[in-house]
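Apart from one protein chain that is not included, each protein chain of the complex appears where it belongs.
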(Lines give C-alpha, C1' and ligand atoms only; values in the text may rest on other atoms or scores of the structure.)
Protein backbone atom coordinates (compact mmCIF):
# COMPACT_ATOMS: atom_id res chain seq x y z
CA UNK A 1 0.00 0.00 0.00
CA UNK A 2 1.36 3.40 -0.92
CA UNK A 3 0.68 5.87 1.90
CA UNK A 4 0.51 8.88 -0.46
CA UNK A 5 -2.60 7.49 -2.12
CA UNK A 6 -4.53 7.86 1.16
CA UNK A 7 -6.31 10.91 2.54
CA UNK A 8 -4.21 13.30 4.60
CA UNK A 9 -6.04 14.73 7.62
CA UNK A 10 -5.24 16.77 10.70
CA UNK A 11 -6.89 15.26 13.77
CA UNK A 12 -7.38 17.28 16.96
CA UNK A 13 -8.34 15.81 20.33
CA UNK A 14 -9.90 17.67 23.23
CA UNK A 15 -10.63 17.02 26.92
CA UNK A 16 -10.34 13.38 27.94
CA UNK A 17 -9.82 12.28 24.33
CA UNK A 18 -6.64 14.38 24.35
CA UNK A 19 -5.59 12.87 27.65
CA UNK A 20 -6.26 9.26 26.64
CA UNK A 21 -4.70 9.48 23.17
CA UNK A 22 -1.78 11.37 24.68
CA UNK A 23 -1.84 13.96 21.93
CA UNK A 24 -3.64 17.19 21.09
CA UNK A 25 -2.97 17.04 17.36
CA UNK A 26 -1.92 14.39 14.85
CA UNK A 27 -1.32 14.36 11.12
CA UNK A 28 -2.68 11.08 9.71
CA UNK A 29 -3.05 9.56 6.27
CA UNK A 30 -6.01 7.23 6.10
CA UNK A 31 -6.82 4.68 3.38
CA UNK A 32 -9.46 5.56 0.76
CA UNK A 33 -11.86 3.20 2.52
CA UNK A 34 -11.97 5.59 5.49
CA UNK A 35 -14.51 7.90 3.90
CA UNK A 36 -16.45 9.40 6.83
CA UNK A 37 -15.88 10.79 10.30
CA UNK A 38 -17.32 7.56 11.71
CA UNK A 39 -14.85 5.50 9.66
CA UNK A 40 -12.01 7.67 10.97
CA UNK A 41 -12.98 7.06 14.60
CA UNK A 42 -13.01 3.29 14.00
CA UNK A 43 -9.66 3.48 12.19
CA UNK A 44 -8.00 5.58 14.94
CA UNK A 45 -8.64 2.87 17.56
CA UNK A 46 -5.77 0.78 16.26
CA UNK A 47 -3.13 3.47 16.61
CA UNK A 48 -2.35 2.80 20.29
CA UNK A 49 -3.86 1.35 23.46
CA UNK A 50 -4.57 4.95 24.44
CA UNK A 51 -6.53 5.49 21.24
CA UNK A 52 -8.37 2.22 21.80
CA UNK A 53 -9.37 3.42 25.27
CA UNK A 54 -10.33 6.89 23.99
CA UNK A 55 -12.57 5.48 21.27
CA UNK A 56 -13.95 2.49 23.16
CA UNK A 57 -17.46 4.00 23.07
CA UNK A 58 -17.87 5.92 19.79
CA UNK A 59 -21.40 7.00 20.76
CA UNK A 60 -20.00 9.54 23.24
CA UNK A 61 -17.63 11.09 20.69
CA UNK A 62 -18.59 14.32 18.95
CA UNK A 63 -16.76 15.84 16.00
CA UNK A 64 -16.23 19.00 14.03
CA UNK A 65 -14.81 19.15 10.53
CA UNK A 66 -13.03 22.36 9.59
CA UNK A 67 -14.42 23.99 12.75
CA UNK A 68 -18.07 23.12 12.08
CA UNK A 69 -20.00 20.48 13.99
CA UNK A 70 -20.37 17.31 11.92
CA UNK A 71 -21.60 13.79 12.48
CA UNK A 72 -20.40 10.25 11.87
CA UNK A 73 -21.82 10.23 8.35
CA UNK A 74 -20.01 13.39 7.25
CA UNK A 75 -17.63 12.73 4.33
CA UNK A 76 -13.93 13.46 4.72
CA UNK A 77 -11.86 15.35 2.16
CA UNK A 78 -8.09 15.61 1.88
CA UNK A 79 -6.73 18.33 4.12
CA UNK A 80 -9.69 18.36 6.50
CA UNK A 81 -9.15 19.37 10.12
CA UNK A 82 -11.14 16.81 12.10
CA UNK A 83 -11.67 17.59 15.78
CA UNK A 84 -12.83 14.81 18.09
CA UNK A 85 -14.14 15.50 21.57
CA UNK A 86 -16.70 14.56 24.20
CA UNK A 87 -19.99 16.50 24.34
CA UNK A 88 -19.25 20.14 25.12
CA UNK A 89 -19.75 21.49 28.64
CA UNK A 90 -19.07 25.21 28.47
CA UNK A 91 -21.11 28.11 29.74
CA UNK B 1 -76.17 63.83 60.47
CA UNK B 2 -73.36 63.86 62.96
CA UNK B 3 -69.97 63.64 61.26
CA UNK B 4 -68.33 61.89 64.21
CA UNK B 5 -70.56 58.82 63.71
CA UNK B 6 -69.00 58.15 60.29
CA UNK B 7 -65.81 56.25 59.46
CA UNK B 8 -62.60 58.25 59.45
CA UNK B 9 -60.22 57.32 56.66
CA UNK B 10 -57.00 58.61 55.11
CA UNK B 11 -57.24 58.58 51.33
CA UNK B 12 -54.12 58.76 49.15
CA UNK B 13 -54.12 59.46 45.42
CA UNK B 14 -51.36 58.61 42.97
CA UNK B 15 -50.44 59.42 39.36
CA UNK B 16 -53.28 60.98 37.36
CA UNK B 17 -55.74 60.44 40.22
CA UNK B 18 -53.54 62.78 42.29
CA UNK B 19 -53.43 65.29 39.45
CA UNK B 20 -57.18 65.22 38.76
CA UNK B 21 -58.31 65.35 42.40
CA UNK B 22 -55.71 68.04 43.05
CA UNK B 23 -54.52 66.35 46.20
CA UNK B 24 -52.13 63.61 47.28
CA UNK B 25 -53.77 62.94 50.62
CA UNK B 26 -57.11 63.67 52.24
CA UNK B 27 -58.67 62.90 55.61
CA UNK B 28 -62.32 62.00 55.08
CA UNK B 29 -65.17 60.85 57.27
CA UNK B 30 -67.62 58.73 55.35
CA UNK B 31 -71.16 57.70 56.38
CA UNK B 32 -71.68 54.17 57.74
CA UNK B 33 -73.29 53.21 54.42
CA UNK B 34 -69.89 53.56 52.75
CA UNK B 35 -68.69 50.12 53.78
CA UNK B 36 -66.29 49.02 51.03
CA UNK B 37 -63.53 50.42 48.84
CA UNK B 38 -65.98 50.45 45.93
CA UNK B 39 -68.49 52.46 48.00
CA UNK B 40 -65.73 54.92 48.87
CA UNK B 41 -64.84 55.49 45.21
CA UNK B 42 -68.51 56.22 44.40
CA UNK B 43 -68.77 58.54 47.40
CA UNK B 44 -65.58 60.47 46.54
CA UNK B 45 -66.98 61.51 43.13
CA UNK B 46 -69.16 64.18 44.71
CA UNK B 47 -66.33 65.98 46.48
CA UNK B 48 -65.32 68.15 43.51
CA UNK B 49 -65.45 68.29 39.71
CA UNK B 50 -61.82 67.06 39.83
CA UNK B 51 -62.88 64.04 41.88
CA UNK B 52 -65.75 63.42 39.48
CA UNK B 53 -63.29 63.42 36.59
CA UNK B 54 -60.80 61.21 38.44
CA UNK B 55 -63.42 58.59 39.26
CA UNK B 56 -65.45 58.80 36.05
CA UNK B 57 -64.44 55.24 35.19
CA UNK B 58 -64.13 53.21 38.40
CA UNK B 59 -63.05 50.12 36.44
CA UNK B 60 -59.59 51.59 35.84
CA UNK B 61 -59.06 52.43 39.52
CA UNK B 62 -56.98 50.12 41.69
CA UNK B 63 -56.67 50.33 45.47
CA UNK B 64 -54.62 49.31 48.42
CA UNK B 65 -55.82 49.33 52.02
CA UNK B 66 -53.16 49.77 54.67
CA UNK B 67 -50.47 49.20 52.01
CA UNK B 68 -51.89 45.94 50.70
CA UNK B 69 -53.65 45.54 47.38
CA UNK B 70 -57.39 45.27 47.85
CA UNK B 71 -60.47 45.27 45.63
CA UNK B 72 -63.80 47.05 45.43
CA UNK B 73 -65.43 44.52 47.77
CA UNK B 74 -62.85 44.95 50.54
CA UNK B 75 -64.45 46.24 53.76
CA UNK B 76 -63.30 49.51 55.28
CA UNK B 77 -62.48 49.99 58.94
CA UNK B 78 -62.03 53.22 60.89
CA UNK B 79 -58.49 54.55 60.53
CA UNK B 80 -57.72 52.71 57.27
CA UNK B 81 -55.25 54.22 54.83
CA UNK B 82 -56.93 53.77 51.46
CA UNK B 83 -54.72 54.40 48.43
CA UNK B 84 -56.37 54.89 45.04
CA UNK B 85 -54.39 54.76 41.81
CA UNK B 86 -54.37 53.63 38.18
CA UNK B 87 -52.86 50.21 37.34
CA UNK B 88 -49.18 50.23 38.28
CA UNK B 89 -46.52 50.65 35.58
CA UNK B 90 -43.17 50.27 37.29
CA UNK B 91 -40.22 48.13 36.36
CA UNK C 1 -29.00 37.35 51.01
CA UNK C 2 -31.97 39.48 49.97
CA UNK C 3 -31.33 43.15 49.19
CA UNK C 4 -34.17 45.53 48.38
CA UNK C 5 -33.75 49.24 47.84
CA UNK C 6 -36.07 51.95 46.58
CA UNK C 7 -34.07 55.06 45.91
CA UNK C 8 -33.81 58.25 43.89
CA UNK C 9 -30.08 57.99 43.16
CA UNK C 10 -28.47 55.75 40.56
CA UNK C 11 -26.94 52.35 41.36
CA UNK C 12 -23.70 50.71 40.26
CA UNK C 13 -24.52 47.51 38.37
CA UNK C 14 -21.04 46.01 38.75
CA UNK C 15 -20.96 46.72 42.49
CA UNK C 16 -24.37 45.06 42.93
CA UNK C 17 -23.21 41.90 41.13
CA UNK C 18 -20.06 41.82 43.25
CA UNK C 19 -22.00 42.45 46.45
CA UNK C 20 -24.47 39.66 45.76
CA UNK C 21 -21.80 37.18 44.61
CA UNK C 22 -19.66 38.01 47.64
CA UNK C 23 -22.49 37.57 50.14
CA UNK C 24 -23.46 34.00 49.28
CA UNK C 25 -21.84 30.63 48.75
CA UNK C 26 -23.01 27.99 46.31
CA UNK C 27 -23.63 30.37 43.42
CA UNK C 28 -23.40 28.87 39.94
CA UNK C 29 -24.93 31.80 38.14
CA UNK C 30 -26.66 35.14 38.46
CA UNK C 31 -29.58 36.12 36.26
CA UNK C 32 -30.18 39.82 35.78
CA UNK C 33 -32.53 42.32 34.25
CA UNK C 34 -31.57 45.98 34.02
CA UNK C 35 -34.37 48.34 32.97
CA UNK C 36 -33.29 51.54 31.25
CA UNK C 37 -35.25 54.68 30.31
CA UNK C 38 -36.01 54.47 26.60
CA UNK C 39 -35.29 57.44 24.38
CA UNK C 40 -38.67 57.25 22.63
CA UNK C 41 -42.16 55.82 23.13
CA UNK C 42 -44.07 54.91 19.97
CA UNK C 43 -41.33 56.82 18.11
CA UNK C 44 -42.09 59.98 20.12
CA UNK C 45 -38.79 61.27 21.58
CA UNK C 46 -38.68 61.36 25.37
CA UNK C 47 -36.90 64.03 27.40
CA UNK C 48 -37.54 62.48 30.81
CA UNK C 49 -39.33 59.71 32.65
CA UNK C 50 -40.91 60.57 35.99
CA UNK C 51 -41.42 57.73 38.44
CA UNK C 52 -43.90 58.17 41.27
CA UNK C 53 -44.36 55.55 43.96
CA UNK C 54 -46.17 54.87 47.23
CA UNK C 55 -43.34 55.00 49.76
CA UNK C 56 -45.08 53.25 52.65
CA UNK C 57 -46.05 50.34 50.43
CA UNK C 58 -43.22 49.99 47.92
CA UNK C 59 -40.62 48.12 49.95
CA UNK C 60 -43.12 45.76 51.63
CA UNK C 61 -44.65 44.98 48.21
CA UNK C 62 -41.22 44.19 46.74
CA UNK C 63 -40.36 42.08 49.81
CA UNK C 64 -43.50 40.02 49.18
CA UNK C 65 -42.54 39.54 45.52
CA UNK C 66 -39.01 38.48 46.49
CA UNK C 67 -40.35 36.08 49.13
CA UNK C 68 -42.58 34.50 46.49
CA UNK C 69 -39.57 34.03 44.17
CA UNK C 70 -37.63 32.43 47.02
CA UNK C 71 -40.54 30.11 47.67
CA UNK C 72 -40.69 29.03 44.02
CA UNK C 73 -36.98 28.70 43.24
CA UNK C 74 -33.95 27.63 45.14
CA UNK C 75 -32.22 31.01 45.25
CA UNK C 76 -29.09 31.73 47.24
CA UNK C 77 -29.74 35.45 47.02
CA UNK C 78 -31.47 38.25 45.15
CA UNK C 79 -31.16 41.99 44.72
CA UNK C 80 -33.92 44.35 43.65
CA UNK C 81 -33.29 48.07 43.27
CA UNK C 82 -35.96 50.38 41.90
CA UNK C 83 -35.47 54.10 41.35
CA UNK C 84 -38.04 56.87 41.55
CA UNK C 85 -37.98 60.54 40.61
CA UNK C 86 -37.13 62.18 37.30
CA UNK C 87 -34.84 60.15 35.03
CA UNK C 88 -33.31 60.98 31.66
CA UNK C 89 -33.24 58.60 28.68
CA UNK C 90 -30.48 56.03 29.09
CA UNK C 91 -30.61 56.16 32.89
CA UNK C 92 -31.09 53.01 34.93
CA UNK C 93 -34.60 52.45 36.34
CA UNK C 94 -34.60 49.00 37.89
CA UNK C 95 -32.14 46.19 38.62
CA UNK C 96 -33.11 42.60 39.37
CA UNK C 97 -30.47 40.01 40.24
CA UNK C 98 -31.22 36.38 41.17
CA UNK C 99 -28.38 34.08 42.22
CA UNK C 100 -28.75 30.30 42.25
CA UNK C 101 -26.72 27.12 42.02
CA UNK C 102 -28.13 26.50 38.53
CA UNK C 103 -28.83 28.86 35.69
CA UNK C 104 -32.41 27.83 35.07
CA UNK C 105 -33.53 28.89 38.56
CA UNK C 106 -31.55 32.13 38.26
CA UNK C 107 -33.07 33.05 34.89
CA UNK C 108 -36.62 31.99 35.67
CA UNK C 109 -36.59 33.86 38.98
CA UNK C 110 -35.25 36.96 37.20
CA UNK C 111 -38.10 36.89 34.68
CA UNK C 112 -40.63 36.28 37.46
CA UNK C 113 -39.31 39.14 39.59
CA UNK C 114 -39.46 41.72 36.82
CA UNK C 115 -42.88 40.48 35.60
CA UNK C 116 -44.32 40.84 39.09
CA UNK C 117 -42.57 44.15 39.80
CA UNK C 118 -44.29 45.50 36.69
CA UNK C 119 -47.73 44.54 37.93
CA UNK C 120 -47.47 44.37 41.74
CA UNK C 121 -45.14 47.13 42.86
CA UNK C 122 -46.77 50.56 43.35
CA UNK C 123 -44.92 52.62 40.75
CA UNK C 124 -46.35 54.88 38.06
CA UNK C 125 -44.45 56.32 35.13
CA UNK C 126 -45.02 59.58 33.35
CA UNK C 127 -43.31 60.26 30.05
CA UNK C 128 -42.21 63.80 29.26
CA UNK C 129 -41.74 64.30 25.52
CA UNK C 130 -39.29 66.62 23.84
CA UNK C 131 -42.23 68.65 22.45
CA UNK C 132 -43.21 69.59 26.03
CA UNK C 133 -46.20 67.27 26.32
CA UNK C 134 -46.42 64.56 28.93
CA UNK C 135 -48.54 61.52 29.60
CA UNK C 136 -48.92 58.76 32.15
CA UNK C 137 -47.80 55.38 30.85
CA UNK C 138 -50.74 53.02 30.60
CA UNK C 139 -50.50 49.49 31.92
CA UNK C 140 -49.84 47.06 29.09
CA UNK C 141 -52.02 44.02 28.67
CA UNK C 142 -48.88 42.00 27.83
CA UNK C 143 -47.56 42.80 31.30
CA UNK C 144 -50.69 41.40 32.93
CA UNK C 145 -50.45 38.29 30.77
CA UNK C 146 -46.74 37.86 31.59
CA UNK C 147 -47.43 38.22 35.31
CA UNK C 148 -50.47 35.94 35.25
CA UNK C 149 -48.57 33.18 33.47
CA UNK C 150 -46.62 32.62 36.71
CA UNK C 151 -49.89 31.98 38.53
CA UNK C 152 -50.84 29.26 36.06
CA UNK C 153 -47.40 27.70 36.45
CA UNK C 154 -47.35 28.27 40.21
CA UNK C 155 -46.29 25.40 42.39
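Think of it as A, B and C in the order they're written, each chain with its own count starting at 1.
By our rule, contacts are C-beta pairs under 8 Å (C-beta built on N, C-alpha and C of every residue); 3 or more make two chains touch, one makes a residue touch a chain.
Keep in mind that this is a model prediction, so the values were computed, not measured.
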Displayed chains contacting the withheld chain: A, C
By the document's definition of touch, the residue of C:1, C:36, C:67 or C:88 touching the omitted chain is C:36
Since one chain isn't shown, list which residues of chain A touch it in the complete complex. 12, 14-16, 18, 64, 67-69, 81, 83, 85-91
Go through chain C and note every residue touching the omitted chain. 12-15, 17-18, 21, 25-36, 38-40, 90, 101, 103-104, 106-107, 110-111, 114, 142, 146
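Keep this in mind: only the chains that are shown with their structure count from here on.
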Which chain wins if you rank chains by how close their C-alpha centre is to the centre of all protein C-alpha atoms? C
Separation of chain B from chain C, taking each centre as the mean of its C-alpha atoms, in whole Å: 27
Using Cα averages as centroids, what's the distance between chain A and chain B in whole Å? 75
